[in-house]
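Okay, here's the structure, questions in a sec.
As you look at this complex, bear in mind that one protein chain is not there, while each of the others sits in place.
Letters A and B mark the chains as written, and numbering starts fresh at 1 in each.
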Amino acid sequence: MTETAHHRGMWRWLTTTDHKKIGILYGITAMGFFVVGGIEALFIRLQLATPNGEILSADAYNQLFTMHATTMVFLVVMPAAAALTNYFLPILIGARDVAFPRLNAFSYWVFVAGGLFLTVSFFVGGAPDGGWFGYAPLSTQVTEVVRMDYWALGLQVLGLASVLSSVNFITTVFTMRAPGMSLMRMPVFAWMATVVSFLLLFSLPIITIGLLQVFLDRNLGTGFYSAASGGDPVLWQHLFWLFGHPEVYVLILPAMGIVSEVLPTFSRKPLFGRSFVIFSGIAIGFMGFGVWAHHMFTAGLGPVAEAAFSLTTMFIAVPTGVKIFNWLGTIWGGSIRLKTPMLFSLGFIFLFVIGGLSGVTHSIVPSDAQQHDTYYVVAHFHYVLFGGAVFGIFSGLYYWWPKVTGKLLNERIGRLHFWLMFIGMNLTFAPMHILGLNGMPRRTYRYAEGLGLDLWNLVATIGSFTIAASLLVFFWNWYRTAKHGQPAGDDPWDGRTLEWSISSPPPEHNFDVIPVVHSEDDFWHRKYTENEAGHAVTVTAVPSAPAAEGPIHLPSPSYYPALASSGIFVLLLGLVYLPWGLIAVGAGAVVTMWGLFGWSMEPLTREDHG
Amino acid sequence: MSVALHEEHAHDPAHIRKVAMWVFLGSECLLFGTLISTFLLYRTRTGSGPTAADVFDIPFTSVSSFILLMSSLTMVLAHHSSVRKDYRQMRLWLVATALLGVTFLAGQVFEFTEFVHEGLTVTTSPFGSSFFVLTSFHGAHVAVGVLMLLVTALMSFTGKWRPDAGMDVELVGLYWHFVDIVWIVIFTVVYLLQV
Partner (left out) sequence: MSLPQRKGASRRHRRPLALAVLVAGLVLTACAGDDPTNLGRVVDGDVPQNSLNPAGPIADKVDSLFWLVFWMAVVIFVIVSFGLVFAILRFRERKGVTRSVRQVHGNTRLEIAWTIVPAVILAVVAVPTLSTLFEIRTAPAPEDDALEIEVIGHQWWWEFRYPEYGFTTANEMHVPMGRPVYLTLTSADVIHSFWVPRLAGKRDAVPGRTTNILFETDEEGTFIGQCAEFCGLAHADMRQRVFSHPEAEFEAWALAQAAPATLPTEGAALAGWEVFQTQCISCHAIDGTSATAQFAPNLTHFASRTSFAGATLDNTEEHLREWLRNPSSLKPMTPERNDLAAGRVLGMPDLGLTEQQITDLIAFLETLR
């Protein structure tokens, strides 16, 4: 479909159903929230730079650490991974779009509604302040303060957005692959995105019910988590971590998928033990549902349960180790080009090994009772989620930037970005291991003098500003590339997978002709072949031009997804301020129904399954 | 999946929608699973309020369960008619299914009213909280199903509706059967095993 007059500018973005545009929207939104979450972190670090810091009140601090975690998990890392998945999953499997383009737009706009809803709370009486984990009965305690209502509702809606996009991605992978793209030929990133979708699909419902129960305890007086009425606060911990631990793998697996694409490309070698990497990802996904109680080793589950979860937690390290060894096997004997995407992927391995090993120490129940809820744990999961997930995502950004924008990010600025971020990250989080072992609990807005915590806290604060500086360098690179960047060409990295076979940026329909796939790393095999010694030889014969196809139908733009999700936003606000908020609930419900009804009545084309 | 099989289904919207519905129902299983687990944990925590044996009226709930079960049969007949392209019949069966669903919901409303009179409310005890939230969550699913049935029946009058597009009967049927099966589990676990 060609652009008509009213499909330009902002309107075009608001109504888009193109998976690539939606991917860009996810990416930009995630980057915006990354700045918000980062500023929250800097405030936290300023407060903790010295003993008895007085920059923040206890109240402000509790809001900030709650929102820092909530923002980074739900509004940064998840949507950043969703951005790359949206943009590249269809292209990697040789499809023209996801299975349900309008549902895809709806997922994005519901995510925006949830993100804004959570952020709005800062301006109306304070943001959620009971921790991103919202342990009951603290989260259900004071009913006249609505902060944790924002949290309970916001997370439910963000969960809805993620479930819908998971359904979409899974359906896409199982029904939309190009001819010859068998499951085992799918790129590892596509595989990891699929595993992540399944993890979300099965873990989010659990937390949704938990959050519903918290909301009802707060607003209807039910007794799910109130010990006084016979409820059990520990149930919440089970439900939360049954979601929360798979969630950890939701955050890290996309990064592992990216690294598994970047390392082969920049080593000029196929991924070592490809099927082992894929199956270890699946194994991590399955085992991720069986380790949740290691977050509860101090809650008094009894030694038998603790022993069982200690063992499962130890053994989830095995498939994780398999991945790391295969990545080492991939670069071993390769021809390594240390471009920025590769630097971030190598940094990922280094930092993730540290985070993984400190994770193993958490499975040692007796000593975990010392480290639990201390800065040692904060150090551990930042090595995994910052050193892991964020480094992986930046690797993916530098890798795919030329494909998305048609321009290569500057290498020298990129290297500066990497080294600043790498140093800043270690400066911030390595000292936290020591702080935790030295007895500093998490979520404390101040610490006393004389505890021996002063020096390392100051170092961590300096590190956090180094990270902030590295991010400024990235934004500078972004700006500079947009202004003066060199055209990248279709295949700047000598890539291996299908996205490099099409133009940069890709046409709206992705492929002029749907490719027929003959092997894994199909695009590489179009360029090279292996001689008897197993070395790559450039293919000289150009494959014959494929037959032209009939007209390509693209999903038409629609404003109904954005409309329906704006109704959800109003409805949520109404739910916080019951009973008079019922008016807003009704109005929001009407708008949502209007959007959904308009959506279902929109004319369909055969190719438009939305 | 072999290439041949894959191509056979490629770009078949009905197939794609069906896969999506199955995936979505997989997620729904966990929603109900969590609610049922909560109920099982709290089934005996009745505090000073009534217990399951005090309030449950098994013969009554058996009848309403039977009604819901029958609606699965009418749903099958509706789908069968739509396959035969007998849209008059199909509409009849769709409406019949919706009516059975509404009857079930009416039974649930009656049952809830009785329980409240006997002193069991959503705030009485964790047993009451988890019972009411689970069963009304299921009731909400039935209500959404009824809405989908009626919309499908109504839309079949308009020119915009085609049997192979939009919200087709098979898709609604998948959802409806799922909701019925969940009720069988709830009836067994929540009612029969607790008295």
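The rule we apply is simple: contacts are C-beta pairs under 8 Å (C-beta built on N, C-alpha and C of every residue); 3 or more make two chains touch, one makes a residue touch a chain.
Note that the structure is a prediction, hence the values are computed from the model and not measured.
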* Asked: Which chains here would be touched by the one that got left out?
  -> A
* **Sole contact to the chain not displayed, among A:Val124, A:Met184 or A:Leu357** => A:Leu357
* Structure fact -> Of A:Gly180, A:Gly321 or A:Pro505, the residue that touches the missing chain is A:Gly321
* Given A:Leu14, A:Leu46 or A:Ile552, the one touching the chain that is not displayed -> A:Leu46
* Asked: Which parts of chain A are in contact with the chain that was left out?
  -> 46, 49-55, 57-59, 62, 130-131, 135, 137-138, 141-142, 144-145, 227-228, 230-234, 267-270, 272-276, 298-300, 302-303, 306-307, 310-311, 314-315, 317-318, 321-322, 324-326, 328-329, 331-338, 346, 349-350, 353-354, 357-358, 360-361, 363-374, 430, 433-434, 437-453, 455, 458-459, 461-462, 530, 533-536
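As a working rule, only the chains that are shown with their structure count from here on.
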* In the complex, go through chain B and note every residue touching chain A. => 1, 3, 6-7, 9-11, 13, 15-17, 19-20, 23-24, 26-31, 33-35, 38, 41-42, 45-47, 122-123, 125-126, 129-130, 133, 160, 165-167
* **Contacting residues of chain A [partner chain B, same complex]** => 99-100, 163, 166-168, 170-171, 174-177, 179-180, 182-183, 201-206, 208-210, 212-213, 216, 220-224, 229-232, 235, 239, 600-601, 603-604, 606-607, 609
